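What follows is one structure encoded as structure tokens, with my remarks underneath.
Note that this complex is displayed minus one protein chain, with the remaining chains in position.
Letters A and B mark the chains as written, and numbering starts fresh at 1 in each.
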Amino acid sequence: MKVQNNHAWWLVLPVFALVAFSAILPMMTVVNYSVQDIFDPTTRFFVGTDWYEKVLTDPRLHDSLLRQFIFSACVLAIEIPLGIAVALSMPTKGRWASLCLIVLAIPLLIPWNVVGTIWQIFGRGDIGLLGWALNALGFSYNYAADTLDAWVTVLVMDVWHWTSLVALLCYSGLRAIPDVYYQAARIDRASSWAVFRHIQLPKLKSVLLIAVMLRFMDSFMIYTEPFVLTGGGPGNATTFLSQTLTKMAVGQFDLGPAAAFSLIYFLIILLVSWLFYTAMTHGDQNR
Amino acid sequence: MNWMAWTQPTAIFFAVIALMLIAMTVWELRSPSAPRRGFLPIATTRGDRLFIGLLGSAYWHLMVIGLTDWSIWIATALSAVWLFAVMRWG
Partner (left out) sequence: MNARKLVVLLAYVLFLLVPIYWLLNMSFKSNTEILGGLTFWPQQFTLDNYRVIFTDRSWYSGYLNSLYYVCLNTVISLCVALPAAYAFSRYRFLGDKHLFFWLLTNRMAPPAVFLLPFFQLYSSIGLFDTHLAVALAHCLFNVPLAVWILEGFMSGVPKEIDETAYIDGYSFPKFFLRLFLPLIRSGIGVTAFFCFMFSWVELLLARTLTSVDAKPIVSVMTRTVSASGIDWGVLAAAGVLTILPGVLVIWFVRNHVAKGFALGRV
């Protein structure tokens, strides 16, 4: 049982100050921008909620929001089961386990734009193994011109990049199951499916919740990889939310609409992450 | 501070939020609250209810701006009612 002690605030103060500096000041600035039409630092006009109205009724935003949700859903639907399967297949101890861990962690350690570069090189029809192989097999594959190909490539790239995270999370969750459980299952002659369904899956619940949350958040703000790989194209097919936002803010310098957009984006993330977090901590209380 | 582009309405907005947080802190120090169950599906403390109330208010405003032509003050009034309801019965 933890002790009630408000003096603990002194220990948290440095973190609070540091994060507040980087989070609250910029957030306030974004709010300020979002209600003004800004030409330069001295020429600005108060426009009230006009930008919000403009952004909320902008079909571009609706499209990229829809694309974003579909993308995140696809990512979760592929990566979570695959991650669990890989985690279940990993050796439990010894040198091979260490080696597996290192190999699995490699994609996570590659800078995001390099991930994009790797797949850009890998997928090209003329110099890439993947594109060349697919074309040689008779599929006409070109991620730069065909919408479906672009989508699939971005999706496969994300699976390549992030499934390891799910697998490693699940792996650490599996290691936390005491051997007694497995022994009991062996005595009962439980099938491997039953072991998975009744022992492993329930124990993995909290890890999976974290995995789903992290994957949802990160896929929801994906920017760098598709930016490098497809540049959002062909057309707008792989232009996701972050990219629309960055285009607006940096490319066209529409500070007001971009700020309003940012806040709406942030509110969506805040709501979803709060739901996940509540489910997580609430699940703890029920146990 | 000029780069932050302050305006009067946003300054008032943040002042109100800050005042709410200070008031909640003082209240909590005077009489600590226990989690309780209201019409919300989970047990909440006072602070949780304030957060739910404020987040809900933000969405009320977005809905009014995005879906209707009503004045923004209607959204604010709606939010005030919602905030009060959550704090009182949530």
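Definition applied: a contact is a pair of C-beta atoms (placed from the backbone, for glycine too) under 8 Å apart; a residue touches a chain by one contact, two chains touch by 3 or more.
Just so you know, these numbers come straight off a predicted model, no measurement behind them.
Here the missing chain is touched by one residue of A:L18, A:A145 or A:A184, and it is A:L18.
Residue A:A249 is the one among A:I80, A:L134 or A:A249 that touches the chain missing from this view. Contact residues of chain A toward the unshown chain are 2-9, 11-12, 14-16, 18-19, 21-23, 25-27, 29-30, 33, 82, 85-86, 88-90, 98, 100-114, 117-119, 121-122, 126-130, 132, 160, 163-165, 168-169, 171-173, 175-176, 192, 206-207, 210, 217, 220-221, 223-224, 228, 241-242, 245-246, 249-250, 255, 258-259, 262-263, 265-266, 269-270, 273-274, 277, 281, 284. Contact between chain B and the absent chain runs through residues 3-4, 25, 28-29, 47-48, 51.
Keep this in mind: only the chains that are shown with their structure count from here on.
Computed from the mean C-alpha positions, the centre of chain A lies at a distance of 29 Å from the centre of chain B. By the touch criterion given at the top, residues 2-7, 9-10, 13-14, 42, 51, 55, 58-59, 62, 65-66, 72 of chain B touch chain A in their complex. If you check the complex, the residues on chain A that touch chain B are 25, 28-29, 31-33, 35-36, 38, 41, 44, 46, 48-49, 52-53, 56-57, 264, 267, 270-271, 274, 278, 282.
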